[in-house]
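Before we start, here is the structure in question, set down as structure tokens.
Other chains dropped; remaining ones untouched in position.
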Amino acid sequence: MKSIDNFKSVIDKYEIIFFDAFGVIKTYQGLVPGIEKTFAYLEQQNKEYYIVTNDASRSPAQLAESYHKKGLNAITADRVISSGMLTKEYLDLKVNDGIVAYLGTPESSHYIESSGLKTLPVSQIDSSNIDKVSAMIFLDDEGFDWCNDLNKTVNLLRKRTIPVIVANTDHAYPLSVNDVSIAIGGIASMIENIVGKKFIRFGKPDSQMFMFAYDLIREYRPVSKKQIVMVGDTLQTDILGGNKFGLDTVLVLSGNTLPGEAETRINATGIAPTYICENAVVQLDGLGF
Amino acid sequence: MKSIDNFKSVIDKYEIIFFDAFGVIKTYQGLVPGIEKTFAYLEQQNKEYYIVTNDASRSPAQLAESYHKKGLNAITADRVISSGMLTKEYLDLKVNDGIVAYLGTPESSHYIESSGLKTLPVSQIDSSNIDKVSAMIFLDDEGFDWCNDLNKTVNLLRKRTIPVIVANTDHAYPLSVNDVSIAIGGIASMIENIVGKKFIRFGKPDSQMFMFAYDLIREYRPVSKKQIVMVGDTLQTDILGGNKFGLDTVLVLSGNTLPGEAETRINATGIAPTYICENAVVQLDGLGF
């Protein structure tokens, strides 16, 4: 059986740490207890760290602010790599004008607006503007009427051959210890199946997510993939994606994968992390570090 | 190239005709023009006919009544075989007591109630009755709040291991010449994918639908599959299902499959009807039949 590793010993071997957000740094109850010690240690050791998250509901600045409100000031906007940022990059590169129709809250769409592009909720698409729609984006499961706007989306995509971006690959997300909520990625798969067209998905385990983070770092310093470790709670996204990109990986047991089932799931799926740790909390001794 | 057959010549070879409803007898605009002549001819020739339909939104009596309102009195309740009837048979055989939770309109649930079983919309399931839920049924895409009730359904099915019936296998249905609507079968597939459990589907192309019709006939007379022909507008449901059950099949070009694309689609899917006809209308000459 694979043994449980000490998280501090693991990250001591790497220069740069990528963290998944949900199940690693926070849960539906708030911050993972003690997680602030991890970031204090990383700062003290001059190690770099990034949050790599399948979240397109808010901008990096808004995501960072949500950590500050919980008392974790170490996570600043430039530390956040989200699937929303890949969506924005795609629009900047490939969609030059027209209307970007979206499903999500107004805040989720704000961030991806740019010169030449106007975002409009699906509810406001009608015969007067449908021909100007140049892309469709699935951003968040909130902010729209499911029955009306999902049916409207199906018919928009039957009529127009335009790029369709799914900015969150998750099919569900946890709401409480017992309940989950359908995520926009699950809704997008239903509609993709109905219209029979191929959507573009940004988010772990897709490599483009890791590449985006890797490129951001390389803009100001040289780095090798061997110096980076990915820390996550989900085999199918964090660990599979990290492995495929060539990174070492740490599975933590504080979220999606419970301590009693980790080994069974690793053997069943064939997705093996480099290390398994109880959680991502650095346990510091009494004498400083 | 496959030639177009004369519908009257085709049905003259069989004793019993199975008809799909939508795209064959009616469209979103009402009855297919001239279809009443087909049923007059069948009555005159003493041929039997049945409507075999993936529709669980209403009882056979209500479905028959909807034809009467359109002026087609030939279709009586005992001529209608619906996926709702299979759902009712399943509950009668396999679920003996408790609450059947459902998504759909109140009318869709009425028909399947029986002694010992109470139906309750998902919206009314709560902590006081969740342990009494003994089955979950997807009946219709109307009659509930999509956002609230779909999320509630996901969490009900994560907590309870109960049979889940999808009484309509279609993923979308036509609303007008240009627009479709998401069907309850498409919604059910999204939820099945999220909860990771196996749902039971009733409806064409599944053989059980054809078997149910076949059994109804055999209750009062002997019959061979060679005496029956299935008439439908959709390769993936009517024709595939009819073929697999061992029936001869007629593809009509008045619905889902357009005249210009029939041959391409048959070759692409490998689903070949025995005959292709323009529509299911019997063209009668001036001298009676």
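Letters A and B mark the chains in the order given here, with residues in each chain numbered from 1 onward.
Please note the rule applied: a residue touches a chain if its C-beta (ideal position, glycine included) is under 8 Å from a C-beta of that chain, and two chains touch if they have at least 3 such contacts.
In this text the structure is predicted, and so the values were computed from the model without any measurement.
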Whole complex: how many copies, 2 being shown?
4
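The rule is short, and it goes like this: only the chains that are shown with their structure count from here on.
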Would you kindly tell me how far, in whole Å, the mean C-alpha position of chain B lies from that of chain A?
41
Which chain A residues qualify as touching chain B in the complex?
145-147, 150-151, 154-155, 158-159, 171-172, 178-182, 186-187, 189-191, 193-194
